[in-house]
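Complex shown without one protein chain; remaining protein chains in place.
For reference, chains read A and B in written order, and residue numbers begin at 1 within each chain.
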Amino acid sequence: MMSFLADYIYYIGAFGLILIGLYIILVKHNLIKVIVGLGILDTGVNLFLISVGYITKGTAPIFSKPGIDSEHMIDPVPQALVLTAIVIGVAVLALALSLAIRLYQHYGTLNLRKIREQRW
Amino acid sequence: MVDPVLLIAVPLGLAFAIPLFALFWKDAAKYIPPAALGFNLVVSLLLFPKILEKPVIVFIGGWQPPFCINLVAGPVGVLFSTIIALVGLLVSIYALDYIKEGATERYHILYLLLLTGATGVVLTGDIFNLFVFFEVLCISSYALVAHLRDKAGIESAVKYLIQGAVGSSLLLIGIGLLYGQFGTLNMADIAEKITSASPISLFVPMVLLITGLGVEAAIFPLNAWLPDAHSSAPSSISAILSGIAIEVGLYAVVRVIFTIFGASSILLFLALLAILTLLVGEMCAFSQNNIKRMLAYSSIGQIGLILFALAIGTSYGVTGGLFQLLSHTLAKVLLFLAAGYMIHRAGSMDISALEGIGAKMPFTSLAFAVGAFSLVGLPPFIGFPSKFLIVRAALATKETVLIVLIGLALVGTVIEGAYFFRVVQALYFKGEKQNPGRKEAPIVALLPMFILVLPIVVVGIYPKLVTGVLNSAATEFLNRLEYIRNVLG
Partner (left out) sequence: MRRIVSILLLIIVALGISLSLAKIPFGAPKTKVGKHYINEGVKETGATNIVTSVVVSYRGFDTLGEVTVLFIAAIGIGAVLSTGRKKAMRETTPASLVLYTGCRLLFPLILIFGTYIFIHGHLTPGGGFQGGAIIASGFLLIYLGCQERRISRVASNMAESLGGLTFVVIGLLGLAFGGYFLLNFLPKGIANALFSAGIIPIIYIAIGFKVGSELTSIIDNLIEES
């Protein structure tokens, strides 16, 4: 059991973050808390993507010296994916925060239960 | 032969250059999107004869797949990019006069980037690239819904953003699971390797991908954002969202199901979900008083019908679905463009406020009536052959479930006819009869509406004009092995 935990700790951590993020988005009604939950969800997904590429006893894929050992280099593709995903996550968060600023100016509150002018 | 990369690279470069042009020439931002989209339209039409024989595969960067990203310009891709370019061009001409207040330069930059993202989604052959261009499409639409900065717009944009961002994260988890299992991100490569994997391990990534893409495609439980977003955006943006953005989302769902997973077992579940979407959409539309909200719910209903046709899974069904997609895009864009100026003239979005506009704005109301009748499916408009093809496809499978579902779809069509006829009645047969005072919409707005009416009528009378292309597109969707062979050699 303990070795299972130690082996899969990164997956468990990543999915823990994803589940916490989803819970916050579903349950909380303050808009800023929902945006923070979105950030946590993004972090969890990025952590999951990176941990897919790891190899035991791996090193960074950089050929800094001519004769370096390339047998244990980890997979570079998930790192490229996460680079893109982090930037996209930042862009969405920034846009969400700017919309929250305008929403507060219009309604005077950030409580999503009270911001419900559009109904059926 | 033109390179299909130009369909994405040239509008992207022009969009980046708009702030630079705006330094010298004040109105540059208004005229560059029509120029870029006109270029796209010309390139797409030039590509048509070549791709009907064999799809054009473009390798980005000169490497071989699966070590590079590749674009697949096949019948489906070029068909969609032609529709995107044509509709985008017409709406950008309409917006020359319609968008007057607010940050107009930024509106045009975001508009061009939205359409570039849509073109990227339909042309790409790599699943992470699909995610990136899908994000380009979604984020520009979040920003454009909030363009008018009023209460309704900002509230709708916030709700749309949160739901869309959760969907994108689920999509990314699905992509991560696929990469972990198969070690590649190229769609053809994954499709090749899927045949040797167990169905249980494929179920979770497929559900995550469909849920993530389904938020933008407005499938039933995921479309809570749509009525608010499409009714609070300015009318030109509502037209693009209803006419292009949700169709491109639906394309992505279908591409994932047919080409990557080849999953025919989930199609029945999707057909049920589609009819549910259709009935919910049509019934909610019937009870609306706000015209743009009514049109938004009608979009949900039509997406349900298109998904049902695509989920039938036969060549007839997929051809019918693509035909219905074409007819919905043309008709819905026409409806929103006409409604834009009618609302501007009447001063409110209530249907009761539009009474008598038929006499005050004859051409615009005529365009609205043509769009409405086409959507309901009356001959001689394009809606008739497309719906007829779907019904025929459902009956040809001889499965009782599908026949029951198509019966329910026809009930939905009757409801659709009821609420559209109510609006047309208000336009023409009500309102004060004396001294109407004609003040038509400006010519830059009438021209795109007229150009949209043309294919609605012409293809409605001669559907054979487009069925050849639609058949090749349907074959590309259903024929996985051909797709894999074309890309990987």
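Annotations
Heads up, the rule we're going with is that contacts are C-beta pairs under 8 Å (C-beta built on N, C-alpha and C of every residue); 3 or more make two chains touch, one makes a residue touch a chain.
Being a predicted model, the structure only gives us computed values, none of them experimental.
Counting over the whole complex, chain A has residues 7-8, 10-11, 15, 19, 22-23, 26-27, 51-56, 58, 60-64, 66, 70, 73-77, 79-80, 83-84, 87-88, 90-92, 94-95, 97-99, 101-102 touching the chain that is not drawn.
Residues of chain B in contact with the chain left out of this view: 3, 5, 9, 12-13, 16-20, 58-63, 66-69, 102-103, 106-107, 109-110, 113, 116-117, 120, 128-129, 132-133, 135-136, 139-140, 142-143, 146-147, 149, 154, 173, 177, 180-181, 183-185, 200-201, 203-205, 207.
Throughout what follows, only the chains that are shown with their structure count from here on.
Chain geometry summary: the mean Cα position of chain A and that of chain B are 29 Å apart.
Residue ranges on chain B touching chain A, taken from their complex, read 128, 132, 135, 139, 142-143, 146, 149-152, 154-158, 161-162, 165-166, 168-169, 172-173, 175-176, 179-180, 185, 227-228, 231-232, 284, 287. Interface residues of chain A facing chain B in the complex, by the touch rule stated above, are 18, 21-22, 25, 31, 34, 38, 41-42, 45, 48-49, 52, 77-78, 81, 84-85, 88, 91-92, 95-96, 99-100, 102-103, 106-107, 115, 117-118, 120.
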